[in-house]
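A single protein chain has been omitted from the complex, and every remaining protein chain is retained in its original position.
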Amino acid sequence: MSDNPYEPMPARVIGVSMEAGGIRPVKKIQVAFINEEDKNNFKNVPGNCAILSMIGQGESMISITSPPTEKDFLEFAIMKVGVVTTALHELEVGDIVGVRGPYGNAFPIDDWKGKDIVIIGAGIGMAPIRSIYNYILHPDNRKDFGKVTLMYGARTPNDLSFKKELFEYEDQADPDVFLCIDWKFGPNGMMDEDAQEGWPRINMKDAGATVIPPGQTRFTCFVPQLVEMIKPSPENTIAITCGPPIAIKFITQNLSKLGFDDEQIFTTMENRMKCGIGKCGRCNIGEVFVCVDGPVFNYKQVKELLPEY
Amino acid sequence: MSAKNDQLRKIARTLLAEGKVKYFLGNVRGADGFSSKPTTARTPEEANEFVWDPSCVNNMASYLHEDKKRVLKRGEEPDTRPIGIFVKGCDSRSVALNIQEHIFEREQIYIVGATCEGVVDVPKLKKAWMKRGLPVAATNTLQLSINGDEVIASFDGKQEKFAKDDVIMQRCKVCRYPNPVIYDELIGEQVEPKPDAYPDLEEMEAMSPAERWAFWTEQFSTCVRCLACRNVCPACYCRECSVQRSNPAFGPRTTPTEKMAKAQFSNKTPTMEDNFNFHMSRMYHMTGRCTNCGECNRVCPVGIPLRLLTRKMDKDVRETYDHESGLDTEPKNLLAEYDDDDPEGGFL
Partner (left out) sequence: MTTYKISKDKMNELLTSIKGYDVYVPTEMGDKFQFRVMKDAGDAKLGYSQSAKPPKDVIFPQNEVLMNYKIQPNGFDVENSLDHIGKFVIFGIRNCDARALKYLDTQMLNGKYVDPYYAKRRENTTVVGLACNSPLYNCFCRSVGAGPHHKEGHDVHLTELDDGYLVEVITDKGKELLANSMSLLAGSSDADTSKQAELKQACEAKFVRKIDVKGNDKRMLDIFESDYWRDVSDGCIGCGICTLLCPTCFCFDIQDIGSRKEGQRVRVWDSCQYPEYTMHASSHNPRPGKKERQRQRFFHKYVYSYKNNQMLGCVGCGRCINQCPTQIDIIDVIEGVKNVKEGSE
């Protein structure tokens, strides 16, 4: 690894798979460092990000979705939204990309040992927190944690990232998985029908009163209502959430209503970033640079930030 | 306080109090005393701060575009009342251009026009002021007016006179439109226009192509690409500018493929090629549209004489096609019209 933090390390794409379709498709890309030295020096923890370089197109800060337990490659889930991510979507196995990092702080996973874990994702927001459940569910670490609950929602079943593994988890006893997809919208607003067969609607006005049929894990609703319905217990529990800013806002509100303390709720605040090393200035929220001081904050810290995110 | 100020304040106050306009664009006194500052008055009280004197250099027409770019909040009803705006003769052409190009309809703008004898070049005036060793602290009470060939600065009951030619903007010395071309209300007496001539271009036109190249190369070498010339331009109203490379999304509905296909005329890097590229692209976009308000020249932080280019273009367009934009509200567009008298045999 070079001393120059701006210099990307070469890595080869070893796996590409489509995770979600739709207008903003998500692709999962696995890359392996070409130099052995880079591979050994790159030590990521859940919550870290890395900057992917597409030569001639630019760089993007992307969350690392593979857990540290995966030593051979790094995995990224990339939503096609901008210039660089579109270029990243065109990658094929064998192509070369640049990687630099890991950047940012980490989820304090060691402090969570012995606790129940609730993971709540919305949209592409599942990507930064996937590494957590992958780490926790790893056979070596599973015994250190209590009950694990995953809640995840996206626009349509097709938009759900990591659905293959999530659907597998649905069939297993551990972890608990609950999925939701958005309501269908017609010309007169929300339509009064299930968005998809097998995904029943719930009462949005009073989601907490919904009686969950045994074995039902799929619903038509928004993630905050899903949380309201599942009612995870705040007792000795840590909740981690990520998603679009508006979703985070309502999810945390609902968690607070359920009795979660601000310090029990963790989120990642991903802003636009360029340098990744706290120099270029754009990712600040008040005096905090998200790329070095974040992206992981607990809700107490979030409340102390200036309201500009 | 001068009668002109009172007149402007009264008009703006009444319009706002009666709710005839949603807000009013005008100038207030700047902090350093010499200059005035563009502002938006939303209440009649705010309109009481307005000034109209030779320090009002700003062309308020460029602030009209913000109204178009504003995204309504969810559930917000659009305010269909007109925007009130204060314009000088030159600025009124910019407003007229926007109406000609259907950016605004005539009734969407309530124009308060003022006839103008010229506005001061604030840095020049400041320099002259300092040179005479006048007390800087007195500038808070400074009032400027023009009387014949003199700019009169009155403060603390004293008067200081400057030769008009020394302290007014270059653009005012050749101004052919000191009187607003369109307006709803007018302030001031008609002013005699300057003769139709281009004395300011003589120096550049006398240069050989090689000298011109060297001249512009040096000028553009200092460009910092702040794009102030573009931002301040009342004729630049694109939501998204083709010279600006931008990595992120362009709008909630732009698809990634569309973004990839966006034109990129120049990189963000202020190298010589990109600077030339930017300035020349801008000039060509202004052909037959520029109303010569000279704001691009004024705002340039490194002093690139951009008005030499716009004036030259204005001259050529007028000589070749007898076209001048922003004189009335009738749709008129040089690049979209063809006439049998045009020098070329066809337009393609």
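A and B are the chain letters, set down in written order, and residue numbers restart from 1 in every chain.
In this text, contacts are C-beta pairs under 8 Å (C-beta built on N, C-alpha and C of every residue); 3 or more make two chains touch, one makes a residue touch a chain.
Note that this is a predicted model, so its numbers are computed, not measured.
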From B:N58, B:N179, B:T291 or B:S325, residue that would touch the chain that is not displayed: B:N58
Listed residues A:T65, A:T85 or A:Q225, member touching the removed chain: A:T85
Residue of A:A32, A:M204, A:L258 or A:V292 touching the missing chain in the full complex: A:V292
Interface with the undisplayed chain - residues on chain B: 30-32, 35-40, 58, 62-63, 123, 126, 130, 136-137, 218, 222, 224, 226-228, 231-232, 244-252, 254, 267-271, 295, 298-299, 301-303, 305
Missing-chain contacts mapped onto chain A: 2-8, 10, 34-35, 53-60, 79, 81-82, 85, 87, 96, 98, 244-245, 270-272, 274-275, 277-287, 292, 306-309
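In this text, only the chains that are shown with their structure count from here on.
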Gap in Å, rounded to a whole number, between the CA centres of chain B and chain A: 48
